[in-house]
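To start, I am sharing the structure in question, which I have written as structure tokens.
All protein chains but one are shown in place.
Our next item is subunit A:
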Amino acid sequence: MTTLITGADGYLGRRIAAALRGEDLVLAVRCADQAELDRKRARLADVADAPVVPVDLRDADPFAQVDPRRITRIVHAAAVIRFDVSRDTAERVNVAGTARVREFAHRCDRLDRLMLLSTLYSAGRRRGQVGETRHDDIGFVNHYEWSKWAAEECLLDRPELPVSVVRLPTLIAEDAAGDVAQYNAFHHTMRLYYSGLLTLLPGDPATPLSLASAAFTVDAVTALLAAPTGIYQVCPGPVTLGAAIDTAFAVFEQDPGFRRRMLPRPVPCDPASFRDLAQAAQRLRGGPLQPALASVTPFAEQLYLPKHFTTDRLRAAWPGYRTQDAAALVAAACTDLIERSFRVPTA
């Protein structure tokens, strides 16, 4: 059994490779040249003793260097995951790239599993209950979401392939201890609040968030590799936006530097107000607000679209599933952010 992991040097790809250490792996990485490939090989050497092959999903035949006869499982983790990704890049890498993975999968005679790492937000503008089923296109708040939905459809359209679509939550820390190793919209927003650069809260405080650790998510992915094919929603147990903010501020307020600055909790605002703020901020000369908001703004609209993700299939397929305490994870991640990342002079 040989597992090909795309995006193997990415945040999750690397951790999935480590979790499958000891198994037969092929690690596919994007690289511009031999020097980058060498660097990526060196960085993956301590993760797994496995061949590292160059695979750029934008190439016409990205898997030219991979022998399809060997491959029994594919974990497709490669993607451009920025919420502000352009339509063109999202189409080329996340959608057309997935189609190329699918073409390659068709050539793998012994293929047992093609697992796409997707996102809970492939649900787009839906509100209310979201099932572990295929979604219609009812619109998306950014090109990233759209492209992940389109990638799902690209694979789910082929019933002859052993496809699993695993919709992932937002990862905010390594594990329950809270170490942060990858920044996304959550961390950028927390930094803005901690440093007083933002006092508006985009979203409805009652909107549930699905926040998880990498450890939980990787456990889910590895468990689902052995489960029946189909769609799974890896939802660890939600925390509302308001509770997440209150938790974060309770942690911030323990910090003497933050306390001295007496920063207020953010005021919930409507989508138009947040759009106005983000638009005006584009003209603030070179400050930290603009780039941080750029990562948050394309996602902010989701915070007005409350969703409840069902997890019946996940729980049935993964006996090890345990609801996670998302508020405790927020607290742990914020503690880590203060200690290791956020530095504001107290004078």
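The definition used in the following text is that contacts are C-beta pairs under 8 Å (C-beta built on N, C-alpha and C of every residue); 3 or more make two chains touch, one makes a residue touch a chain; residues count from 1.
One rule holds for everything that comes next: contacts and distances are computed from a predicted model.
K.L.:
For the complex's missing chain, which UniProt name, "Thioredoxin reductase", "Amino acid ABC transporter ATP-binding protein", "3-oxoacyl-[acyl-carrier-protein] synthase 3" or "Cytochrome (Ubi)quinol oxidase subunit III"?
P.N.:
"3-oxoacyl-[acyl-carrier-protein] synthase 3"
K.L.:
Of the residues A:139, A:228 or A:287, which one touches the chain left out of the display?
P.N.:
A:287
K.L.:
Which residue from A:65, A:133, A:254 or A:279 sits in contact with the chain not drawn here?
P.N.:
A:279
K.L.:
May I ask which residue of A:72, A:182 or A:199 touches the chain that does not appear here?
P.N.:
Touching the chain that is not displayed is residue A:199.
K.L.:
Name, in rising order, the residues on subunit A that touch the hidden chain in the full complex.
P.N.:
192, 195-200, 260-267, 269-270, 272-273, 276-277, 279-280, 283-285, 287-289, 347
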